[in-house]
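Structure in structure tokens, see below.
For this depiction, one protein chain was excluded, whereas all remaining protein chains were kept in their positions.
By written order: A and B. Residues from 1 in each chain.
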């Protein structure tokens, strides 16, 4: 098997004093869809920002296609980002442009293609997400699911080698959720790209991804293929898959003794 | 007691930090400006939003300020029997002070706040990050055009404000009160020096334009990406712009009109 597209080795990251990632190692093989799961605030999104070069790790190495992301200068980083696509949580469409112009944006910024060619390409991308008919609408007129599909069309406009999804399923109804899930899988295979999905939606992910990492408190706590995860006896995975309130992830935020707090002692 | 000094110290340190950030930001804008000028329509679009959309408030306010200056000026000059100096009074107060300062304050609250809100909301909805991830610099694509739109609009708006004000003064003085037409313009022309009064006013309005536009884009770009953060950033834009205009006005006036 060839060298994985993205590789994280012993990555550490902290915002000031607050450690977000303590020791993360993972790899994203070419052509695969990998999910990174974890509770809210476990640093999943930070991982994507490290891969995209928007943040620099405090320790360890992040390599994409053999290049150390943190060591790239601005121009080299921008050159690399042209081959990456990132789908933001709520789409992050440019609200002052039509759907068509949104999808055309990366093409117009980075290529010298003729307007006719751009027109054809944009319609093809929109067709791929089933929204060719919405080309003239403004982002404000779209539903949440449609907005995310438009953002997906924009993300794949330059045919990237790596697709990153930040919470793509948040706030969607079950139908839109299924549509996005299927699109992520189909587009990955059609483009021959690799995908990383950061999410906490376990059931949708189990259906579409090839490999899953669980992270908690800044460390990888479990990993495996969907089948391995379903049959896992790991208490953390078990709690996550079955959505139990208490388990290795405690219900209570760390606090002093309850009885002492109630009987008038200082908190 | 120590608390007061600590607070003061913290404020001073924060202020210096902020000044450093804003200077670095200005430098970034200038570095990326070349890139954004190759796409001139971006700046033209911002000229529309900050310039054309501020026209109405600037023209109407200018007219009213001129009318008031006319009435007050007449009332005072009449005591000394020199009402024909009205043109001079109206023109000098507008060109040197009121035009740039009042137009700048109006511009800050009309266009500056809008720019902050727009950039702030783009930040909240992650549009800036998305742009950055698409290998398009948000400073070149979003910030620099808005900055230059403001910088170019401001002197033009201030000139329009002064012109409307002089027209207002002329309406009161010549049309309603009946000051001699020739004396009004003649006295004005002999007293107003092109370089000393007109150009200095333009320099002022240009400096105010730079200050307001820079504060507006900086506060938007720097805001805390929440609804509350954006609303605070807008407030800060208006307040800091007003203070910057008045402070700059004092400094520039003391250098420009030292001789008189």
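General remarks:
Going forward, a contact is a pair of C-beta atoms (placed from the backbone, for glycine too) under 8 Å apart; a residue touches a chain by one contact, two chains touch by 3 or more.
The working rule: contacts and distances are computed from a predicted model.
Per UniProt, the protein behind the absent chain is "Outer membrane lipid asymmetry maintenance protein MlaD"; the candidates were "Outer membrane lipid asymmetry maintenance protein MlaD", "Nitrogen fixation NifU-like protein", "Phosphate-specific transport system accessory protein PhoU" or "DNA polymerase V".
Shown chains touched by the missing chain in the whole complex: B.
Considering the whole complex, the residue from B:63, B:144 or B:160 that touches the absent chain is B:160. Of the listed positions B:89, B:106 or B:188, the one in contact with the omitted chain in the full complex is B:188.
One chain is missing from the display, and on subunit B it is touched by residues 41, 44-45, 47-48, 51-52, 55, 91, 95, 153, 155-157, 159-160, 162-163, 166, 185, 188-190, 192-198, 201-202, 259-260.
Assume only the chains that are shown with their structure count from here on.
Annotation: 43 Å between the Cα-based centres of subunit A and subunit B.
Those residues of subunit B whose C-beta lies close enough to touch subunit A in the complex are 121-122, 125-127, 129-137, 141. Contacts from subunit A toward subunit B in the complex involve residues 52, 54, 78-79, 81-82, 84-86, 88-90, 92-95, 105-106, 109-110, 151.
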